[in-house]
Structures are given as C-alpha cells and as structure tokens.
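Just one protein chain is left out here, and the rest sit where they should.
Showing chain A:
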Amino acid sequence: MTVFSLIIINKAGGLIYQREFQPGLRKLSTNDYLVLAGTFHGVHAITRTITPKLPLLAPTAISSTPTSASSNLASPSGTSTPMTTTTTAAATTPSVSATSYTYPIPGVPATGLESLETDKFRLTCFQTLTGTKFLLFTDPHMANIEVVMKKIYEFYADFVMKNPFYQLEMPVRCEAFDRNLNGWLRGRT
C-alpha cells in the first residue's frame, strides 16, 4: 500500500505540483521533474491521438449516463434499431428532438496512456475532464488506486481550486492541500 509520490500537470503540460510521500524512489532534480511532466504530457497526447475513436454514435450505447437518455426516449416508439441508424429513425419518431444529435459528439474521447509499470513502481495517470493530469507513483502491486486518485482529486478541488488566492494553472502552493493529503495517505497505511 505504498504511495511514493504525486505529480500534477496542468492542461498545458506544466508541472504544478510534486510531492514525495514515502521514500522508495530516487529523487530527480527540479528540472528533471519539469522535463518529466512535459514529456509525459506529450506522450499522453500522442497515445490519445493514436487511440482509435469510437464510432460516432456508439458512445451513446456504451457510456453509462447517456444510455438512459436515448434508449428511454427511443423505446416508446418501438424502435430497437441499432444505434447507427438513430438519426434516421429519430426523424420518423415522435421523440425526434432527443435522439437526433446533429453536431459532432464531443463525448468519450480516446483515452491516453493510463499506466506505466516497472519492477519497482507503477505510474498511474488520471486525467480530469478539465485536462489536469494527476500522476501517482505507487508500489506496482498496490490495489484500488482509483480510490486514492479520487480522493486526491477531491482534495485538489477543495483545497486548491477553492482557495481564492490560488491562481489557476499556476504551481500549487497550498499548505492545507499538503496537510490533508499527507494526513489522509498516512491514515491509510
């Protein structure tokens, strides 16, 4: 259950936060951390680019939230047609407005690099919908990283974003964030 360190990268690829929680990994110089952040950001973007996009209408069928929206509205008309025909089908059904989305669906973007693993550590990347990336260095066998990640995101939303004097996209120097994060991580181990 070892969390070695955390890096936060802003949406432009800049390093805005770096902390070590438990020893175990060798340290890098500040400059190298900046390079790591920038490099990871670039590689992440490339992995996103090469990931095939889902067919335009498929996301509605796959992702959880939209499913209820479209299927519920389509069903009264008795259409069990595959999603690819939604647009045409919708034109003839009473529930036109809800199913015929004509503009490009921005949803379900191709995901990028999510984790990197070595003998000694695993790097897990979580990108928020706003483009911020959280990179967590953990023990390669650690389970439930999502839980940790989610909690970190909540701390970030609370103690960084809600601090009125924190300037967006700038390096994070919020003591309360450090304190709470440290306390919570310590409590887990």
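As a working rule, a contact is a pair of C-beta atoms (placed from the backbone, for glycine too) under 8 Å apart; a residue touches a chain by one contact, two chains touch by 3 or more; residues count from 1.
Convention: contacts and distances are computed from a predicted model.
S.K.: Tell me the UniProt name of the left-out chain, picking from "Transport protein particle subunit", "Chloride channel protein", "Membrane magnesium transporter" or "Mini-chromosome maintenance complex-binding protein".
M.R.: "Transport protein particle subunit"
S.K.: Touching the absent chain in the whole complex: find that residue among A:Lys120, A:Lys162 or A:Arg186.
M.R.: Among A:Lys120, A:Lys162 or A:Arg186, only A:Lys162 touches the chain that is not shown.
S.K.: With respect to the chain omitted from the figure, which of A:Glu20, A:Glu117 or A:Glu154 is a touching residue?
M.R.: Once the missing chain is taken into account, the touching residue is A:Glu154.
S.K.: Would you write out the residues of chain A that touch the absent chain, in ascending order?
M.R.: Against the missing chain, chain A presents residues 12-13, 38, 41-42, 45-46, 48, 59-60, 63-66, 68-70, 72-73, 97-98, 100-109, 128-132, 150, 153-154, 156-158, 161-162, 168.
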